[in-house]
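So, chain A:
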Amino acid sequence: MQRLSSALFLLGLGLLIAAIFRGMEFGTVAPIVGQAINSAAAEQVGAANFVTAVVLGYRGFDTLLELTILFTAATAGGMVLGKRSPTAKRDPDAGFILQAGADLLFPLLVIVGLYIILHGHLTPGGGFQGGVILASAFFVPILARPGTRMSHTAVSTIEGLAGASFIFIGLLAMFGGEAFLTPLMGQGELGALLSAGSLPVLYLAVGLKVGSELAGLLAQLSESEAVD
Partner candidate 1 sequence: MNQLALLVALPLITAFLLPVVNRVSTLAARWLGPLVLLVTSAIGISLWSQLGDSAVAVELGGFRPPLGITLYADRLALLFALATSIGTLLLWPSRGEEWLRQSTLALILAASGSGLALSGDLFNIYVFYELVAVVSYGLIAARSSAGSFAATVRYLIVSSFGAALALTGIALVYQATGTLNLAQLSQLAPTHLNNLQGLAAFVLMLIGFGVKAELFPVNTWVPEVYATAPTRVSGLLAGVVSKLALLIIVRLLVLVFNQPEALTVMLVLGMLGVVTGELAAWRARDFNRMIAYSSIGQLGIMFIAFSIPGQAGVFAGLAVALHHLVVKPAMFLLAGRWQGSLDRLAGAARTSPLGAVLFILLALSLIGVPPLPGFWAKLLVMVNLMAQENTLYSVGAWVIMGGAALEANYLFRVASSFYHRSEQQTPPVAHRTRDLATASLLGAGLVAGAVLIMPLADEIEGVASQAANRDQYVQTVNPEALP
Partner candidate 2 sequence: MSPGELIIELFLMPLVAFVVGLGMVLMYRRIGARIQRRVGPPFFQPIYDIIKLYGKHTQISHGLIHEIGIIMAVGGYVAAETLLPVPGMSGLADKGGVVTLAYVMMIPSLGLALGVGQCANPNGSIGISRALTAMLAYDIPFILVIFGAAYVYGTTNLADIIAIQQQQGPGGWGIVQMPLLALAALLSLQGIMGKQPFEIYIAPAEIATGPMVEMSGKFMGGLFVMQCFQLYTVGVLYTTLFLGGGEYWLTFLPKIFSVVAIPMMIAFVFPRYRTEDVIRLLWKWPVLIALTGLAVVLR
């Protein structure tokens, strides 16, 4: 009964959305903010990648918050999943090929991850993408050897310090009399690795934070007791 009515309502929703859709005028409104950023970002922020300029500069506050969300989700997830009882059964280690592959992949992934993070202000990519790769670098060995455990202490320390340093950089600007999260340290030459002021540092913090956060979450999930 409820399914039937749900389906009907969905049909209705579709029709309504179509109706609203028809009334919309696409592309007539100029993306005023976007254009302004496109024309001003090079001078104001100094990052060649304008998306990065937006992510860390114009909307750096959003980024801080999304980091917080990840952090919160990890904290809450940790609380939900709880501690694993030491006697619980574990999956056996994978075979030699997988283990060797994982060992081989680990440094490559770390390097790629760091590269993507550090070039975030120049090319597509950045802290989030790189952070995910970093996380997988640490997670792949765990998949290969379920018996090993990630050091929670290290993970939480990294994530705490990385997040704090993001805010700390923002606060530094404040103590300098500027607004919270104002980019620091000059802009440098557009397109150079050491440009865009404090943005790469921020991205590094983001990358580390995302990496440790995700790694921690994945480890939590994998460590939680099997259902069956």
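Basis for inclusion: all candidates are chains of the complex that A comes from, given by their letters.
Quick notes
Basically, a residue touches a chain if its C-beta (ideal position, glycine included) is under 8 Å from a C-beta of that chain, and two chains touch if they have at least 3 such contacts; residues count from 1.
From a predicted model like this one, the values you see are computed outputs, not experimental measurements.
Put simply, of 1 or 2, the chain that touches chain A in this complex is 1.
Those residues of chain A that touch candidate 1 in the complex are listed here as 20, 23-24, 26, 29-37, 40, 44, 57-62, 64-66, 68-69, 71-73, 75-76, 78-80, 82, 153, 156-157, 159-161, 163-164, 167-168, 170-171, 173-174, 177-183.
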